[in-house]
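For chain A:
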Amino acid sequence: MRTFAELMDTSDLPSPAVPKARDGGAALQARGLLVHLGGRRVVDDVSLVLRAGEWVALVGPNGAGKSTLLQLLSGLRVPEAGEVQLAGRPLAAWPLRQRAQALAWLAQQGEADGDIAVRDVVRLGRLPHQGLFGAPDAADEAAVSAAMADTECTAWEARRLNELSGGERQRVLLARVLAVQAGVLLLDEPTTHLDAPHQRTVLRCLAQRARSGAAVAVVLHDITQALAADRVLVMDGGRLVADGAPRDAALQAALVAVFDGAFSIEVVTAQGRPRWVAVPAL
Partner candidate 1 sequence: MKSIVIALLVGVLGALPPQAQGQTTLTDDRGRVLTLPRPPQRVVSLLPSLTETVCALQACARLVGVDRHSDWPAAVRTLPRLGGLEDTQIERIVALKPDLVLAAVSSRAVDRLESLGVPVLALEPQTLADTRRMVLRVAQALGEPAAGAELLAHIDARIAAAAQRVPPAWRGRKMYVEVAAVPYAAGEASFIGELLGLLQLGNVVPAALGPFPQLNPEFVVRAQPDVVLASARALADMPARPGWSALKALQSRHSCGLAPAAWDSLVRPGPRLGEAAEAIADCLAGLAGLGRIEP
Partner candidate 2 sequence: MKTAPLALAPAARPAAAALTPWGLAAALAAAAVVLLLLGLAAGAEGWSFAWGDDAALISAIRAPRTLGALLCGALLGLAGALAQGLFRNPLADPYLLGSAAGAGLGVVLVLAAGGLLGASMGLAAAGALMRLGLVGAAFTGALFGMTLTLVLARGAGRPLVLLLAGVVVGVLLTALADVVILLSPEALRGKQVFLLGSTSFLGWSSVVTLAATLALSLPLAVLLGRALDALVLGDDSAASLGLPLPRVRLALVLVMALATGSAVAQAGLVAFVGLVAPHLVRRAVVVRHGPLLGLSALAGGVLLLAADLAARSLLAPRELPVGVLTAVFGGSYLLWLLRRRMAS
């Protein structure tokens, strides 16, 4: 019986030609982030570091503030206290376009809605490089094609976005994010509407991007998938309660505690390596 953990193992695959992030490993740093929404502390004194070459999973119960944290990290929301630094410079000091080239963000829900063709949607990911009035060149088209190949949506490139199902649309939007070829990728639940094989494809793709030098942070709901990451951040009630590798006992204990003991974390061996799995405690 092959577990998901075994399926997630990427060590035996040849690495495809994923282009290096143009910014060469921009790292993201956050210190003391604080934000209130509707009177509540949605993000409360959060500090973290994202390094190039690693992919980090961000988990926590509903309402823990994960999406808001991601918005703060990407500069879409301004914190009331604290600061975010991209490649050593404060986020606010980055010019909009350059920031958009260095940092790509995927929204949680599909608020995308339109009649334009899929390929044109993915091509929007090249906007930070072309500017509003620029025209796409061969490098841009190559990036778009690669991104669509990575998310396996090349077959629909001429179809309207609105004609696709939820899962198909999700992959197109992810391709848009990948097409930016940014050094920092912040993704809010990129696997929500996808079935298992496509979830694997997406996560493998993100892991490859990380190997090639990007700093990737992904909000995930599936704990087992999160435990396949290089590092796991656990949030609860706006605070960052744990930050460590999946093998850390402290991290595992924090995970279980935050989810009220709904599962236990077990180790399995897959392809000769330890992998951690969340087993529901029914």
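How these were chosen: all candidates are chains of the complex that A comes from, given by their letters.
Odds and ends about this structure:
In this text, a residue touches a chain if its C-beta (ideal position, glycine included) is under 8 Å from a C-beta of that chain, and two chains touch if they have at least 3 such contacts; residues count from 1.
Because the structure is a prediction, the values reported are computed rather than measured.
Note on this complex: chain A touches candidate 2; the remaining options among 1 or 2 do not touch it here. In the complex of the two chains, the chain A residues touching candidate 2 come out as 71, 74-76, 96-101, 103-107, 111-117, 119-121, 124-125, 127-128, 132-133, 136, 138, 141, 144-145, 154-161, 163, 173, 176, 180.
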